[in-house]
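This is the structure I want to talk about, given as structure tokens.
What you see is the complex with one protein chain gone and the rest in place.
Presenting chain A:
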Amino acid sequence: MNARKFIFAYLSRRSFATTDQSEVQFFNKFSSEWWDETGPLKPLHSFNKLRIPFIREGLIQNGSIDKNYINTSTILTGLKIIDVGCGGGILSEPLAKLGAKVTGLDMTDEALKVAKHHAKINNVHNVAYLKSSIEDYAIENEEKYDAVVASEVIEHVENKEEFIQACVKCIKPGGAIFITTISKTLVAEIFAIGVAEYIGVVPKGTHEIDKFIQPHDLQRILEKYGCQTKLIHGLRYSLLRNSWSWTTNTSINYGLYASKFM
């Protein structure tokens, strides 16, 4: 029971030149409900309870964090992070609240509007939302960031290698990349496409199995562009409880964290 509604939001955040435009409009109507924690994007909101600790603990382990900030609510102070495919800012904003300087990239105007508006009314200043693909953004921003986060994005990307290469290019040596996505397996196809679209938690046509990627393939691409994978862990979503948990099974959803070689 994975591949939740969250996916359609993230579909809208295709921040890649390779994206085909027709699918993008499809998600715009959700923008007003974007920040409702119990609304159609609730799986994405509840995902924060897992992926933010994942990023936070990963950065601690990676040695990116000043020890004085550990166990404070400004733990990410001084770090620069890119959120690729930021959508309405569900992930960018909490990272900014934790003290990081966050750059949210997305290709959808509506989503960026939602994100900017929400950050403004909540007095979150250290986040910037830009309309750009990571490929374009990387040209001017080589080795400027401590971390890149691509959560529920890469399953919509046509050209994975180009995408990863651009992400890694933005990261400083010793920085980290965090990816969560859907695996390319039969089970994933059944749950993420079959079940999720059938129940209607995700609109029809949200996902294509061909764009999914298995953990070891992702690991191989990361290796090729100079990143060592530190952790791969399976993710499980419970529809009834609207909660995510870690699991050893990576056949549907998984999270991955890698570190760029010095």
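One rule holds for everything that comes next: a residue touches a chain if its C-beta (ideal position, glycine included) is under 8 Å from a C-beta of that chain, and two chains touch if they have at least 3 such contacts; residues count from 1.
The rule is short, and it goes like this: contacts and distances are computed from a predicted model.
Of the names listed as "Ubiquinone biosynthesis monooxygenase COQ6, mitochondrial", "Proteasome subunit beta", "ADP-ribosylation factor-like protein 6" or "Hyccin", the one that matches the UniProt record for the absent chain is "Ubiquinone biosynthesis monooxygenase COQ6, mitochondrial". Listed residues A:H45, A:K184 or A:H233: the one in touch with the omitted chain is A:H45.
Within the whole complex, the absent chain has one touching residue among A:G58, A:P94 or A:P215, and that is A:P94. Residues of chain A in contact with the chain left out of this view: 37-38, 42, 45-46, 48-49, 52-53, 56, 71-75, 93-98, 121-122, 242.
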